[in-house]
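A single protein chain has been omitted from the complex, and every remaining protein chain is retained in its original position.
Labels for the chains are A and B, by order of writing; each one numbers its residues from 1.
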Amino acid sequence: MENYLVAMAVFAGLYALLALGLNVVWGMTGMINLGLVGFFGLGAYASALLTRAHRAPIVLGLAAAALVTAAAGAAMALTTARLRGDYLAIITLGFSEVVRLVASNELWLTNGTDGISGIPGPWRGRVTPQTFNVVYLAIVALAVLAVFALCQRIRSSPYGRVLRAIRDDDQVAAVAGKRVIVFKVQAFAVSAAILGLAGALWGHYTSFIAPDVFTPLVTIYVVLALTAGGTGNNVGAVLGAALVIFLMEATRFATGWVGMLKPVQVAALREALIGGALLVVLRVRPRGLLPERLARS
Amino acid sequence: MSALLAVEGVVAGYSPSDEILKGVDLAVDSGEIVSVIGPNGAGKSTLLKVVAGLLRPHRGRVRLGEAALEGKPAREVSALGVAFVPQEHNVFPSLTVRENLEMGGYVDPRAARRRIDEIFVRFPALADKRRHAARTLSGGQRQMLAMAMALMVAPVLLLLDEPSAGLAPRAAEQLFDTVVAVNGDGVAIVMVEQNALEALAIARRGYILVDGRNSKSGPAAELARDPDVRRIFLGG
Partner (left out) sequence: MPREIAQLLLNGLMAGTILAVPAIGFTAIYAVLRFPNFAIAAHLTIGAFAGWLANVSLGLPAALAVGVAFVVAGLAGVLNDELILKPLRPAGALTTAIAAVALTLVLENVVRFVFGNDLRGYDLPIRRDWQAAGLRIAPQQVHNFVIAVVAMAAVFLFLAFTRTGKAMRAVADNPMLASVKGIDADRVARLTNFVAMGLAGVGGVLVGLDTSIDPLTGFRVILSVFAAAVVGGLGSIPGAVVGALTIGVGEELSLLVLAPAYRTVVGFAAILVVLTLRPRGILGERAY
């Protein structure tokens, strides 16, 4: 039980990173990213490949994951910066599918749908699984804390105010002499780096990644986390992530009690509940549990 | 003669705290042209939107004959015989001229078929372009089409929002001639205009709006001679 709780805390931390990453673009800058799972996956593969095949230290893997995804995010923002948000929605969704396709088909690189196993974890094998779990929780907590601090800093800085101006009306921001595109590209790169870091940490924790892990479902979870917590609010992002993990686990137990269902029906029910939860939150509490408090600028 | 349209003490804006109109009165009799002029930002267009049902006033009354208009949606206001021609985006660009007219008469398709022929007689330039998409029309033709669309429902009151804006002097002149001709059929017209002198020249009465309030009103010819008016609008 204790192990289970620690594992759930780790996953909640990873989702918190994803939600914080999404918040940088969606909450602070008003750009949508419906393919965030693509960046998550890209980061996971980058670090896994580097540390497993090339025996690079894990820290290097994490850094590489952040760099690769930041570059991909910047490229995406550059391509779409002049387009309206609805195009960005379509393109990001497409991007995540492309990542999944490449991961499924480039056997030489990713081992296809069988995935990559044996991804190293810090001190894994040298300490008991219980200790590993706790150590990893500490690492993830540290990462969340660092990213949270960074995001808070962005939010309260003049830089963050420009991002908010872009979110609220990018024409006005442009008129005010801000080079909107530069800000958008930077925000997208920072956000993607956080998502990629979360992906890398995921791989080193579970020791196994496969294209199946990176389905659009993850995107929904993260959007749900951020929306439920409070879009634009970093505390809300973290809180929302914890809530989503709780909800996912609660539905696991709840559907377990409903007898007579086939496993596929249980899985379907759970996914439908998650989707339904997002719809309910959007309808009932669109600004989340902790609505963003706007500092006057 | 009893007023066709009576606007009394209208306060309106685009948010609850926003007051672009700070208490405006306006009366229009059947069959007359009334020009509303005033500097930019005086609230002229806002006034038309309130009458057309596109903007709900915070306070005040708008009556058409016996019917209260304030708070009614645009669709119901237009069904009562009030046709509004916005300043911009007043035609459907990808529909043909003929289809635009059909949409103008959407609420009464049977009458529309008959009226389209009448409209093509009155606006021969549109008849020539009936199969062309409205986006291919010149600025003057587009304003004509917008007005023609409004006439499809045989309105008792036509609201024109700066119909001559952006037009070359010749096209503007043609347009004012058309306004007079339409009025000759018995349609009352409220016209908001920047071209103060031309607007007053064809109107029976005029209103001057400044900063969301009535500043002056009276017979158009008198207003056109008024030294204050000439100073504000003609710079001399």
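The criterion applied here is as follows: contacts are C-beta pairs under 8 Å (C-beta built on N, C-alpha and C of every residue); 3 or more make two chains touch, one makes a residue touch a chain.
Note that the structure is predicted; figures quoted are calculated from it, not measured.
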> Which residue among B:43, B:104 or B:212 touches the omitted chain?
Replying inline: B:104
>> Please identify which residue in A:135, A:217 or A:235 touches the non-displayed chain.
In response: A:217
> List the chain A residues touching the unshown chain?
Replying inline: 32, 34, 79-80, 82-83, 85-87, 89-91, 93-95, 97-98, 101-102, 104-105, 216-217, 219-220, 223-224, 227, 262, 264-265, 267-269, 271-272, 274-276, 278-279, 282-283, 286
> Where does chain B touch the missing chain, residue by residue?
Replying inline: 52, 54, 73-75, 78-79, 84, 86, 89-95, 99, 102-104, 106-107, 109, 149, 153
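Here is the rule we use: only the chains that are shown with their structure count from here on.
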> What is the distance in Å between the mean C-alpha positions of chain A and chain B?
Replying inline: 53
